[in-house]
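See below for the structure under consideration.
Left out: one protein chain. Kept in place: all the others.
Just so it is clear, A and B label the chains in written order, and each chain counts residues from 1 on its own.
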Amino acid sequence: MSSRFRNSCAILAVAVLLGACDREERQSRAKPLGETVPAAASPDTIYPGDPSRARYVDARGASYEGNAFAIAQGQQLYNWMNCVGCHAHGGGGMGPALMDEKWRYGGRIDQIAASIYQGRPNGMPAWRSKLTEDQIWQIAAYVRSLSGQVRKDAVSARADSVSNTPPQTQTVRQPVRPADSDQQ
Amino acid sequence: MRRTTISIVAIVALVLAVSLLVWALGASRERSAATADESSGNSAKAIAAADASPPDDGNWTMPGKDYASTRFSALRQLTPRNVGKLQVAFTFSTGTTEGFEAPPLVVGSTMFVVTPWPNKVFALDLAKPGAPTKWIYEPNPAAAAKGVACCGAVNRGAFYSNGRLFLNLLDGHTVAVDAGSGKEIWRTKLADIQKGETMTMAPLVAEGKVLVGNSGGEMGVRGWLAALDAGSGQLAWKAYSTGPDKDALIGSNYRAPYAQDRGKDLGVTSWPPEYWKIGGGTVWGWISYDPKLKLIYYGTSNPGPWNAEQRPGDNKWTAGVFARDVATGQARWFYQSSPHDLFDHDDINEIVLVDWPAPNRRRIPALIRPSRNGYFYVQDRRTGRILSADPYAYVNGYKGVDLKTGRIIPNKEKEPKKGRVVRNICPGPPGAKDWNPSAFSPVTGLIYIPHLNLCMDMGVMNANYIPGTPFVGADVKMYAGPGGNRGAFSAWDPVRRRKVFEIKEDLPLWSPALATAGGLVFYGTMDGWLKAIDGRTGRLLWRFKTGSGIIGQPISYRGPDGRQYIAVPSGIGGWAGRIVTGELDARDPTAALGFANATKDLPQRVSKGGMVYVFALPQ
Partner (left out) sequence: MSRVAALILPLALCGCAGFQNALGGDGGEGANFVRLFVLFTAVCTFMYLLVMAGLFAAVLRRRRNADELTVDTGKHHESAPLVTRALAAWAILIGIGLMALTVASFFTDRSNAAITRDPQLSVKVTGNQWWWDVQYSFADTSKSIRTANELHLPVGVRAEVTLESNDVIHSFWIPNLAGKQDLIPGRVTDIQLVPRKTGLYRGQCAEFCGVQHAHMALDVTVESKAEFLRWAAAQLQPAPAPRTPLELAGYRYITTRECSVCHNLSGTPASASVGPDLTHFASRRSIAAGTLPMNKGNLYGWVADPQSQKPGTKMPTIGLSPDELHAVVAYLQRLK
């Protein structure tokens, strides 16, 4: 092997290693204090006189969405906290489906986190004092993965259940429709 | 000489042998005939219990038509000959879109329509053309109750008694409404949605008591039946379905027919410690009443969670039938149809009270019921003793009912285990028949059962109890059973213990049945057809396509003009229709606790709705 070839191999390897880091990054000492879940992000809120706010998206969401650890933890919490009892594995039941394109209260990850944190009027329980915000973001990231919104290399390739839904690596990405069309 | 003697002896011996043989064969046939005869009483029919089934006055004042729950109308105007001319007389839209299960009640010239959440009551004036609204009662139950109602925000009906209507609200209140004005007389809070409790059942009012029960067997709710005073709404007594004997009102009057249900504090000792507090046994189905014996009969729901490995023991007093004294609530007897239930086989189905033909020409006070676990039980309603228990649908989850011990024999191969999927368990969680009640015709002696043909794959995992959230622990996927049809309408002869005819239906049947003295039987399908069939042969005589799926009780009443009317609510929903009302996604077959897979095609065929259709012959 020529030294030039060896050098380029080394550079490539380093790049690949560094690039894969954020997918697996784990923050075991996540921020416990302070409100990280947006307080009043109702879907497509009207901001009179301040239309720029309408495009504000919480930056934290992106780091959870691309993180395989967060999605895997979210999957485990989704089963433990009985989300699966109302929403099944995305198909719904007592609660609406989470794997389709309809979102009553918004389908962005911060909107989902807000719904979990605050509860919602038609029966979604409020988890604000039952789960830490880090756990809520993890569940929100997993919920996003149910409709194919997250990177395919961050999702689990195998569902740990008998649901027979296609593995998440094959989920087709659903567009997130504006929530107002589904308000009841 | 000797040869003749020998031949005579031989002939005599031969004749004796042959006659002995004939006699032996005849005796064995007689024996098997005798066992059938024991219950057939020389081809006599079962008839409705006399005290619980008074002569028909043309009204429909309670969901079951009478205390015996026959759902039988004695009106004779409609017959197989003229039902083909049946046409719409008027319609009424409620504006609701949840599953419409409650029968309209008719008292005199007023029709009362009870809607699913938000549980409005409309009073329609039948004397005027088009049945205009007289008053509207709007109780405004909490919207959050919809989030803890397992199987749709439904309501199974009101009860009319003494000028008042009694009904339950989804968020756990029982109300009394004045039938003349629509004003609320009293409202009593009995269930707590924070714990996952709701109320969906139709009350039964008897001897001045309003009997109501809670829902929530999938939410870790402890079940109970309560009696409120009809005048004031105050709690008279409350009988829990789990826990110590003093909570379950099991005292000195209690005599269980079988050893499996005898013992002290079985509601505690047949559970792991503390599990009875979140054990289910809710009372969300039907109650029948015998005014002579002063006993009420009702069943309890499945135990919680669905994952049976978490709750070893028989799990009393879930998945069984209670007989209680109506004044005090004290239990007279209890029979557990499915001890340590594995498949969510609640026992809340309708209990029809009949007088049973006994071999000695007498009549036994009996009850007949098509149970969720697939067996048709005939029991002596004084003691609970089983007279017969036969499968009325395809069953492989159980091997039979041992009539000596009274205990059902489970099939070990179909027992769900953690971390595995057990496939092809029949019947599935809604059972061979769910809540939708059958109708009994004393004219034909047959019971008309609208039911299901669904099997399931089931995997169980540890269920975590958090109040107000589901406590299930199972992934279920349902599909059609043998034959490919998802529903079936059967006419069952309870005395001869066999099916007389069966109509296969593509979709599951989630609507109750109605039988009339004219010889007709009515039922509705999930895609909206109201059908009239001949009660003797099952031949389809008439049908009408309503706007939404039919899961509600058809009724028959005599209108102010003397004609016989048929009224039916049309509004898809309930557990079977959840894929439509919830707009669920069938790509996940476990959605709606497994029903989504069995009703994948439903959203294409039917939409939400909430209308009452009333039919009559042209004038």
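Everything that follows uses one rule, which is that a residue touches a chain if its C-beta (ideal position, glycine included) is under 8 Å from a C-beta of that chain, and two chains touch if they have at least 3 such contacts.
Keep in mind that this is a model prediction, so the values were computed, not measured.
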item	value
Sole residue of B:Gly313, B:Pro391 or B:Gly538 that reaches the chain not shown, by the stated touch rule	B:Gly313
From B:Glu274, B:Asp402 or B:Asp561, residue that would touch the chain that is not displayed	B:Glu274
Selected residue (touches chain absent from view) among B:Gly58, B:Gly108 or B:Pro467	B:Pro467
Missing-chain contacts mapped onto subunit B	268-274, 277-278, 310, 312-313, 418-420, 462-467
Missing-chain contacts mapped onto subunit A	26, 28-30, 32-33, 76, 80-81, 129-132, 134-135
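Operating definition for what follows: only the chains that are shown with their structure count from here on.
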item	value
Centre-to-centre distance between subunit B and subunit A (centres being mean Cα positions), rounded to whole Å	43
Subunit A residues within the subunit B interface of the complex	79-82, 85-86, 88-97, 99-100, 102, 121-125, 130, 161-166
Residues on subunit B engaged by subunit A in the complex (per definition of touch)	143-150, 218, 421, 457-459, 461, 463-464, 466, 468-472, 475, 477, 578, 582-593, 596
